[in-house]
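Only a single protein chain was left out; the remaining protein chains are all shown in position.
Chain naming follows the written order as A, B and C, and within any one chain the residues start at number 1.
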Amino acid sequence: MASREFSWMIGGPQGSGINLAAETLAKAFSRGGYFVFANIEYHSNIMGKHSFYRVRVADREIRSHLDTTDLLVALDEETLFGDYHHNPEFPTHPGHVHELAAGGGIIFDSQFEKQVKEKLEDRDLRLYPLPYLDLLKEALGKLGRESEFKKFDIMKNTLALGATVAILDYDLDFVSEIIRQTFTGRKAKVAELNLTALETAHDYARKTFGDDFPHRLPARKRRDQILMRGAQAVAIGKLKAGLGFQTYYPISPATDEAVYLEEQQRKYNFVVVQTEDEVSAINMAVGAAHMGVRASTSTAGPGFSLMPEGVGFAAMTESPGPVIFLYQRGGPSTGLPTRSEQADLRFALHPSHGDFPHIVVACGDVVESFYDAFESFNWADRYQLPVIVLLDKFLATSYRTVPRPDASKLKIDRGLIYKPSDPRRDGYLRYAPTETGITPRALPGQEGGIFWATTDEHNPKGHISEGIEHRLAQMEKRMKKLQLAAQEIPSPYKYTLHGPQGADLTIVSWGSTKGPILDALSEMNADKKVNFLQLRLLRPFPVEEIAKILGKAKQLVSIEANFSGQMAGLLREMTGIRIPHLIVKYDGRPFSQNEIAEGVEKVLAGKEEKVVVSHPGG
Amino acid sequence: MASREFSWMIGGPQGSGINLAAETLAKAFSRGGYFVFANIEYHSNIMGKHSFYRVRVADREIRSHLDTTDLLVALDEETLFGDYHHNPEFPTHPGHVHELAAGGGIIFDSQFEKQVKEKLEDRDLRLYPLPYLDLLKEALGKLGRESEFKKFDIMKNTLALGATVAILDYDLDFVSEIIRQTFTGRKAKVAELNLTALETAHDYARKTFGDDFPHRLPARKRRDQILMRGAQAVAIGKLKAGLGFQTYYPISPATDEAVYLEEQQRKYNFVVVQTEDEVSAINMAVGAAHMGVRASTSTAGPGFSLMPEGVGFAAMTESPGPVIFLYQRGGPSTGLPTRSEQADLRFALHPSHGDFPHIVVACGDVVESFYDAFESFNWADRYQLPVIVLLDKFLATSYRTVPRPDASKLKIDRGLIYKPSDPRRDGYLRYAPTETGITPRALPGQEGGIFWATTDEHNPKGHISEGIEHRLAQMEKRMKKLQLAAQEIPSPYKYTLHGPQGADLTIVSWGSTKGPILDALSEMNADKKVNFLQLRLLRPFPVEEIAKILGKAKQLVSIEANFSGQMAGLLREMTGIRIPHLIVKYDGRPFSQNEIAEGVEKVLAGKEEKVVVSHPGG
Amino acid sequence: MAEPSTLTAKEFRTEIWNDWCPGCGDFGILNALHMALAQLGIPPHRTAVFSGIGCSGKTPHYINAYGFHTLHGRVIPSATGGKLANHGMEVIAVGGDGDGYGIGAGYFINAGRRNLDFTYIVYNNGVYGLTKGQASPTLRKGLKTKSMPEQAIIDGINPIALALGAGYTFVARGYALETKSLANLLARAIQHRGTALVDVLQTCPTYNDLQTKEWYAGEDRPDKQSRIYKLEENGYDPVVHNPADEEEIVAKKAQALVKSYENGEKIPVGVFYVLETSTMEDELSERNPEFAKTPLAEADFSQRDVSPLFDELA
Partner (left out) sequence: MAEPSTLTAKEFRTEIWNDWCPGCGDFGILNALHMALAQLGIPPHRTAVFSGIGCSGKTPHYINAYGFHTLHGRVIPSATGGKLANHGMEVIAVGGDGDGYGIGAGYFINAGRRNLDFTYIVYNNGVYGLTKGQASPTLRKGLKTKSMPEQAIIDGINPIALALGAGYTFVARGYALETKSLANLLARAIQHRGTALVDVLQTCPTYNDLQTKEWYAGEDRPDKQSRIYKLEENGYDPVVHNPADEEEIVAKKAQALVKSYENGEKIPVGVFYVLETSTMEDELSERNPEFAKTPLAEADFSQRDVSPLFDELA
């Protein structure tokens, strides 16, 4: 029987429409009741450089990609064999044919047929040469626009999509429906063009190619699920939390979230400001938070490197927020702007000079992104401090089918607000030391609530004071709030132990590795007893709880996408426990399910202290 | 016999000339062959707020101040009894009389005589009421300028100095000489005025006050020593290292160094640029370093909070520097601008997003400041990375007598420079991976050396590449340099174990606590076996060496001037060893010798995990 | 202003110790601001004063109103966030010339583009006061104040010219020691709809020994005439009368530019340029009328329904 799951990949130069094709396909399978995971790799470039998009589909839950591809769609030659033509001195990748699974197939431009056959003759592959140009002309011909074919080179992607659906024997209507929904109004003409191309290629492929492709996916029962990526989950979570003010300065991979929010400004009453830089972005957000709205900013490493001063400002003045969404990308410096990494942890933990309180939480997947985005604003208000939510490019941009999150139980908690018994009385002390460290905050504009906030050390009224007594009291007040947060934040927001208790091996990890780790575990656990401790709240660190779990573990391995093992360092700092084996990846690409499995195998097999996983790829 | 050492303090509103008086006195004793330590406390204010200056003098080596004062000079009432008049709602300090040692004395304005007597009647103190105004008029009268007395209120400081010398029975000529050297040229008139005031008060005190003050200091043999503070030591070390380019944006307590350098620009060929902000300061320095000069910038926490992006820039492009001098002050945020703290360590260790190499070194005293300033430029050039030198307000501004540093053996090492065999050949690979990670650098302007530096990930030529292979190679290349540095940097620059081997208690600390710790140890060691591990190189961290020393220690205590025990955290992260007792101080004031002793006593006595030391003071 | 205000300057004062140097020009600005606020009759609790860091940055502590003493050079972004969060508040931003034109120059410029309705007052004393007298960006080339080891080798900035280029719709200059006329000028700036810059020439007796009270008063001049004169007294008209007329706008800017370079023997104070045009709040209100109705900080978002957003992802 043909397999009910497969991995598909489309590759081509940037600007050639691979996003549209892949996202359409992903949505089509999601609507058809399948589980889908889709993720993209692309250069920091607008047009011309190689990019590719993976779509993995299955009839069971999946949360990651594989290194192997069952069906590869090549919109250009580079996708097949790499960029040695473009970059003869220092080529950057070998193409993707080496990633094809045995029995897999390639859809490619028939003009390369001879070459492809020669190079791949000894591989167990199905070749699906597609005469892109002829099919394009044919499709346009049906609409009487054949002569315009040069303008429509971009529709190669749709042709490939049609062929894909034919080869997989999926229901074309799902695809057509999505194309119709994508191009509406003034763009209805574009829909028509694409639908014709889709069908033309579909017909051609049905007629021309065999029906022996080993993966076949009949439509299943529709499920109430959505196809969502991290950036969207965050944006919706923020809106639900009552976001009033969002700032951003464009930067990959954070911009997607802000642009999504920008588009909602007519539907919801809130403001998105594109600032002149990230210094402005954070400081505007602090100003707004102090003024009483829920405020946020979103950025990536280079932008966050401009925010330390603003974070300290918020912490020192006990501003209720902002919440900062830090989308990690390949560093250091400008680094790999459109690639993924988890190397900003240490910086996020100590993001300015001095000792001050802030909260750091890392989302593991798209569902957690929604809830963390929501909850983080409650923390900012309750504890009157800045909160950093860590995500990364992989999480932000990867689509995954998930059940629709239940927003009905979420409660907004704005923390303690000052209510003067007599507003004319002049005795409000905004920074009066308290048991918990928290002092009710007044909302500017409110009578009787006048206070002063200063980034200098201050007395209970908020005026500058360098007095030793005030200094000690205020330092203790501020830092105490972290203790309170550590007590109050519910444990699922702190960490989760996935898998069996008392396993032989415990994986420790954080952030977006959750998906591939869970997928790898579900493959592996049949014969091996492995569990997985996912850390979510990184500051205040749940020292006792984590130490207990780690203390009980038989063997420990950490997994993270950075060079130095930043989380492993944090673990040791907090608990003294040294993780003897690190699995790291720092090539700017996210862990695949296989790579996790491979890393774990290596750890189990040998004594390697540091296993670096990486595979040549586009 | 009267004691040959004493602690003197002068207090008064800012702008009342306490600096001049204290530094003159310090220099006078230094020239007289004594050991001197002098340090100041002042507000972030220009005129009016309370400040005070301590001068400690002894006939044996001293490196710190005491909490007790033998002779207090009060230029105003606040110095005696605190600021409750000014700040009735939230006073900031109780004045200084409580700090007086038994048998000590107070020089104060006779107008407060009644009040002082009343309040201090049951204390064993000598009162030296000085009729400031009468003496001023008398002095001015000698020069026929009595009527101008209102303009010369500022000379109270000199009057107090005269009385001080009389009470201590020191040689007034030392003081006169210094005053003459301070006011030269157009200011010679000022010298005359001050000298007259000095003598007038001296005469008055000799005549009026008893000669029973328990501290008396006859002049000793002159020694070839200098009186230097950290900011000066750094500046001179930098000049000796061949500094070509210095940037700064004004900020306490870093400005002193830059201003000192600015004044040398006609004597030495180099440029100091006051930039528009710290972002510009670091980026100009990176640009200059790449271009081939030794470049540096100096700042404090808030300024450093604007530099992360620039640090990443330097690290990613393997710029030979800059060297960043980070003068820590009370944080977080604007914090306590003119106070001291050691709370920027963690931030300095992870000062930007991503994993990248940089060196962090912390100077322990004024002599180390000179050598570290010099050596840090060699490291920047050898390892082609940014270097952070940590100091603090206490170290920067405290004067200490030290032997003249020997600059003759210092060698400038500019690291590997590219020398093309044939400059017309076009094959230079600025970022070619090598065994050690270091690639010879070309000097821009040189023929055959053209290269490209980019903050994006790059190929060996320096052009942008997102290729996995280049990514891995470059990450490894960059990080390897840290390993090399760890091997090559000589051990005295890494750490020093002061005191006996096999002690019962080992103190671990870093930075400017060195002085008070050594002083406390020399008092303590008679009956207790305590030694002191001073950490100097904090990144790359000398893991093995430190783990070995700590492993052997019988009992451990850490001492640092911050809330959270940042170094203790680092130690645990690096070695797994948890320091069971922290002595911390976060009131913005530096540790005194007594406070160290007191903290250690508490640790030895009880089981306290965290001992917070702090004393009410100005 | 309809009703005359019943508030007095006193109600805007705080009781805490003011630690500026005796004779500092900042006192003049502070007093003028107290007077202007009282004159306009905005209740203290409906006013928020933001400041940067510097001697000038301490201002909010001396005003009875919500006070935010932020970061060096960041007063504009934080005030902008504050104003957008609650456009029902009167927002006033203050700071030094180093704060605004040096480290804050990027924000100073970009604020001109937004035309948000707030007032920015710059204390222009030619020095970095609180860090002990280094040259500020307004100190001109060749000058050397007493705390500088060398004379300035780079040019001073012309804040008026920059504000014009950046798009400020109200551009003015005041003099700290003429408190009453400064108060009027500040009141006018606060009333202006849109971003208003008031650059205030401020004496710093401690560090600026060049631009002293005496110098402004012209005591060194043979004719002993004050260097300061009022633009309006010479029949200067700063107002763009037809805001739709691009040419008038440009002509008024050019006129203001020329005046702004008078900075030696004659120094004009008063309003250089005024344009009434739509503010950022207007634009946001047009996009979403809800914005106009309730300031964001006062709106209730607890019932937001995000399910349509999930629907789009189905």
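The rule is short, and it goes like this: contacts are C-beta pairs under 8 Å (C-beta built on N, C-alpha and C of every residue); 3 or more make two chains touch, one makes a residue touch a chain.
Model, not experiment: these values are computed from the prediction.
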Query raised in the report: In the intact complex, which of the depicted chains does the undisplayed chain touch?
Result: A, B, C
Report summary line: The one of C:Asn110, C:Gln134, C:Thr179 or C:Gln211 in touch with the missing chain is C:Asn110
Query raised in the report: In the complete assembly, which of A:Ser3, A:Gln111 or A:Gln274 touches the absent chain?
Result: A:Gln274
**Report entry** Contact with the hidden chain (one of B:Tyr42, B:Phe174, B:Phe245 or B:Phe563)
**Finding:** B:Phe245
Report task. Out of A:Glu262, A:Glu447, A:Glu469 or A:Glu545, point to the residue that touches the absent chain in the complete complex. Result -> A:Glu262
Report summary line: Among listed residues B:Glu138, B:Asp355 or B:Asp456, the absent chain is touched only by B:Asp456
Query raised in the report: Which residue, B:Pro88, B:Gly427 or B:Pro444, contacts the hidden chain when the whole complex is considered?
Result: B:Pro444
Query raised in the report: On subunit A, what residues meet the omitted chain?
Result: 15, 43-49, 86-87, 89, 249-252, 255, 259, 262-263, 265, 274, 276-278, 302, 333-334
Report summary line: Residue list for subunit B contacting the dropped chain reads 31, 224-228, 232, 236, 239-240, 242-245, 247, 264-271, 273, 275-277, 279-281, 283-295, 309-310, 313, 317, 404-405, 407, 412, 443-456, 462-464
Query raised in the report: Contacts of subunit C with the missing chain: which residues?
Result: 101-107, 109-110, 112-115, 137, 150, 153-158, 161-162, 164-167, 246, 249-251, 253-254, 257-258, 261, 280, 283-284, 287
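The working rule: only the chains that are shown with their structure count from here on.
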Report task. Report which of B-C and A-C is connected by more C-beta pairs in contact. Result -> A-C
Query raised in the report: Approximately how many whole Å separate the CA-defined centres of subunit A and subunit C?
Result: 42
Query - Length of the line joining the C-alpha centres of subunit B and subunit C, rounded to whole Å - result: 38
Report task. Indicate the residues of subunit B shared as contacts by at least two other chains. Result -> 43-44, 87, 89, 302, 333-334
Report task. Give me the residues of subunit C that touch two or more other chains. Result -> 16, 53, 71
